[in-house]
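A single protein chain has been omitted from the complex, and every remaining protein chain is retained in its original position.
Going in written order, the chains are labelled A and B, and every chain counts its residues from 1.
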Amino acid sequence: MSAPIFSNAQTRGFGRFLAVAVPYGWFLVFFLAPFLIVAKISLSTAATAIPPYESLVSWADDGALVLTLHFNNYKLIFSDPVYLIAYASSLRNAAVTVIFTLLLGYPLAYFIASRSAKWRAPLLMLVMMPFWTSFLIRVYAWIGILKPNGVINSALLWLGVIDKPLDILNNQFAVYLGMVYAYLPFMVLPLYAHLEKLDWSLLEAAGDLGARPARVFREVTLPLSMPGIVAGSLLVFIPAVGEYIVPTLLGGPDTLTIGAALWNEFFSNHDWPVASTVAVALVVLLVGPLMALQNYQAKEEQKP
Amino acid sequence: MDVLRDDGLQPWAEKKVAPQLRISNVVKTFDGFTAVDDVSLDIYRGEFFSLLGGSGCGKTTLLRMLAGFEFPDRGAITVDGLDLLKLQPYERPLNMMFQNYALFPHMTVAKNIAFGLRNEGLGPDEVEKRVKKSLELVQLSTFSERKPNQLSGGQRQRVALARALIKRPSVLLLDEPLSALDKKLREATQFELINIQKQVGVTFIMVTHDQDEAMAMSTRIAVMDKGRVVQVGEPREIYEYPRSRFVATFIGSINLLEGPVIDFGADGSRVECAQWGGPVQVAQDLAALASHHVAIGVRPEKIRLARADDSAFAADNIAEGVVKEIAYLGDSMLYRVQLPGGLLVKVAAQNLGVWFAADEPVRIGFDASAGVAIDK
């Protein structure tokens, strides 16, 4: 039982208050407040100034305080097909990433979890090592592998399988590949955490009762590891929707994503209000999955 | 078994001294679930008191309220007149031995035991002396520099005991102290715990779900059910005179013969019991329960068994039946005898070389003094 150490109602001393207040305060200021500012600026309009947007409140000539809210930005991102396409393709990228990380990650997590206890930690380390090393460098490495004169094409040409290089870089395929690669560890970890807790005698019991391996998997293993699948999928999906680096490095000229749209509005067009609007829309899109994740974590905590 | 505790200590009967620990009308709820429901108990200095009950009966919650890890919604708890509810866990003059011992895994045995002395302002020599004495008490002197994970279960248990006793608490709380040990070790440790308790003279309050353990070790037992204390008494009293069907069936095995009280008096009463096939005589005066529907509880070992044609067989209550089931337990035999009315009566017979066969017609009987009337 993870009861509080001192549930004694009188033990609410200053130390306890501080332990809550310090991180709470930090995240209110540096995580929650910024969203409100983003929402505020999304209702402004760009200006040639520092910072480059109009204030929402101003003094009119007659001394009245005027609050000006611009909804143009929202109208823009809901009517301009570029944004709609960007949102759709970001969602599609994230969904494809979830599916393939699951297909690749599940057997791997299952394999590690089914080893004897002394092999699990080293194997898990093997999977986590790439996650520790530079994300940027690893994505960059794929360019060298996928290029027309890169590792794959050189090898296939040399083997005579193909007679001209495959077009596998700077297109949607390369984006999928890079995303699956980058997010695989996020899927494997929660899957492993749940499969490791699995009582393997249940599988033996199912087998003993005459179920073939495929049926044991379908009717016992899969349902019992469902929480891990849900957690892994959310942990991959949510950040993948806003992914910027992979599509930028591996995608082609026609690769549109919401991350790139926001980045370009901000850094190239210096249109902070539109960039903020894109961010708000993305957060709204992610509220559902985020709540699902929070609910899931709260449920996990209550488990003994 | 209560011979073990026959040291003439019965302050609860004499009522001459004030109790050391008073629990008064304590209530504790968790999210609307009443874990401890209006519990009052008086516990005297030097007692080995057990809280006995199944899981979820509230015994552990009650113990944790004494230690200070839970806070009651209502009620009062005092030790030697001191209001415990005003004190934090770390200020209370009680110490606890945890179910899984909760030894500090990063400290040696000696450091574990010395931990409680940290804040007592003792010099290092004094601390060392007391730790040494304490290690001797639990016979672990050669293990002082080991870490907990290098000890056996029994050794860990003794470290936990030494650690909890070193501050010389006025009351020691024990949460299922023997549950993590295997059966053989558990029996040996029961005696050891009793001896240590007599040596140090500290009041012990033990939570347990094991009735044999409670019977063997305790001066008194409080039987708990659904958050309430259903009976408090010496082990013999609880076994011989259970006051409710719950206590009667929870402690040991018992046959219940049901029926209305039809006759009563100072020299005995009679209960009309159709299942038995006629009136059952008991030695008690059941005037207070006149015409009540009661159960007569009879322990299996107090029922005797004889061949159907044994004309010398005599008892205050006799019935005829057929042996239905036999269990051979080595030192004794357990029979289930079916009466004509259908009732299955459990009979325990010492293994004296007299055997009864399945489906054999038999006579069973018990004396009036063997039955106890249970109202609730």
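Going forward, a contact is a pair of C-beta atoms (placed from the backbone, for glycine too) under 8 Å apart; a residue touches a chain by one contact, two chains touch by 3 or more.
Everything below uses one rule, namely that contacts and distances are computed from a predicted model.
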Could you tell me which of "Aspartyl/glutamyl-tRNA(Asn/Gln) amidotransferase subunit B", "NADH-quinone oxidoreductase subunit K", "Putrescine ABC transporter permease PotI" or "Polysulfide reductase NrfD" is the UniProt name of the chain missing from the displayed complex?
"Putrescine ABC transporter permease PotI"
In the complete assembly, which of B:Arg74, B:Arg118 or B:Arg307 touches the absent chain?
B:Arg118
Of A:Leu43, A:Val98, A:Leu195 or A:Val241, the residue that touches the missing chain is A:Val241
Residue, one of B:Gln20, B:Thr61 or B:Asn95, that touches the chain absent here:
B:Asn95
Residue by residue, what part of subunit B touches the chain that was omitted?
67-69, 88-92, 94-96, 98-100, 102-106, 115-116, 118-120, 149-150, 152, 163-164, 167
On subunit A, the omitted chain is touched by residues 1-7, 11, 13, 15-16, 19-20, 22-24, 26-35, 37-38, 41, 51, 104-105, 107-108, 110-112, 114, 117-118, 121-122, 125-130, 132-138, 140-145, 147, 149-151, 154, 181, 184-185, 213-214, 234-235, 238-239, 241-245, 248-249, 259, 262-263, 266-267, 272, 275-276, 279, 282-283, 286, 290, 293-294, 297-298, 301
